[in-house]
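With one protein chain removed, the remaining protein chains of the complex are shown where they sit.
This part shows chain A:
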């Protein structure tokens, strides 16, 4: 509601929201919270605090500025924003599930990674219906698939989209230069229209870096695998590990096998630095130039710049990804049923997933907006990223999400993903022979799904 009307002027929003708040908080105080403001005659009720919990490394959701802006304009709804951890599947999600089940402890607004949306959709009992606060009016703001993913098993709107993956290839200009490869991002993008060409570039790079201590072409198997899977899944009915009836199709879905085989061929060719993503050695290698390229969804830019630090500034750049568009990652915000102020929480959620929230998050953390109105905003489409040699990330990611078809992710997607990626690491590092890797891979998936 706020979102549709305003154009640029913060003050206007503030006035509107304050009015809205004055009206709504009086109205809502009768059924929801008899203690708050019940006896008060002042138009502005007692201030409520809305907590927001997110996850993610580096700059994570990039809500610092957005929250600050909101708090300055809304004395009666103060937002407390906290990033709980950099790990979603194995830290944030289990904790969240325990809190949802226990009925207390979850924030008023919680962030959800797309990998857990299947799980959350199947548990509508935990979430507030956002349509009851008018947020169903936002439908036109989002791509259909992003919107539909926020509808749960009870056919209720429970979550709105924040960022979206998009896809690029991050690369080190200094290492490319040393290996005699072009460094300009346009030319680099032209080097690899597809994965075969990418392989040839990799071999050329490795030939120029034959020593044991020399950098490798790729970081490891995980980022490559996820990038390819996000491209292959749309070609195979838009499903990855699970089909749309939540049956495990890890063995029969060609998207999985193709992604696996491609990763295997890169590993066998010795192009990987044999690193597992999101581990201390991986961070160290980003910082020390242990490898030259890695697949980068938009949110990954914040991870890379965070891990590399100031010393890495200008050494990294982004180019087009081989093989075309794909979506890896992207998140949602939802309001748990246990929230004591669902109405105010919905209002804040509306703001954070609205154009302003999206734009500020993109400026802060490079998380590309899923909201169409935000994508079209010049603040997004013309943004350049100083860490990545002033790469026009707004334009690059804008192009990469254009014909994006997000993939269906089953209820147990997060568990299966974590398990099979371990097998990829084992294959790459040599604890699992290449010949046995596919069998182990599918076995691990079956086990995690069971």
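Quick note on the criterion: a contact is a pair of C-beta atoms (placed from the backbone, for glycine too) under 8 Å apart; a residue touches a chain by one contact, two chains touch by 3 or more; residues count from 1.
Following the convention adopted for this analysis, contacts and distances are computed from a predicted model.
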Choices "Cellobiose transport system permease protein", "Pyruvate dehydrogenase E1 component beta subunit", "Deoxyribose-phosphate aldolase" or "Cytochrome c-type biogenesis protein CcmE" - which one is the UniProt name of the chain not shown: "Cellobiose transport system permease protein"
Selected residue (touches chain absent from view) among A:218, A:360, A:404 or A:448: A:448
Sole residue of A:98, A:252, A:376 or A:439 that reaches the chain not shown, by the stated touch rule: A:98
Contact with the hidden chain (one of A:71, A:183, A:395 or A:418): A:418
Residue ranges of chain A at the interface with the undisplayed chain: 87, 89-91, 94, 97-98, 100-101, 123, 126, 212, 274, 276, 278-281, 284-285, 288, 290, 415, 418-419, 422-423, 425-427, 429-432, 440, 447-448
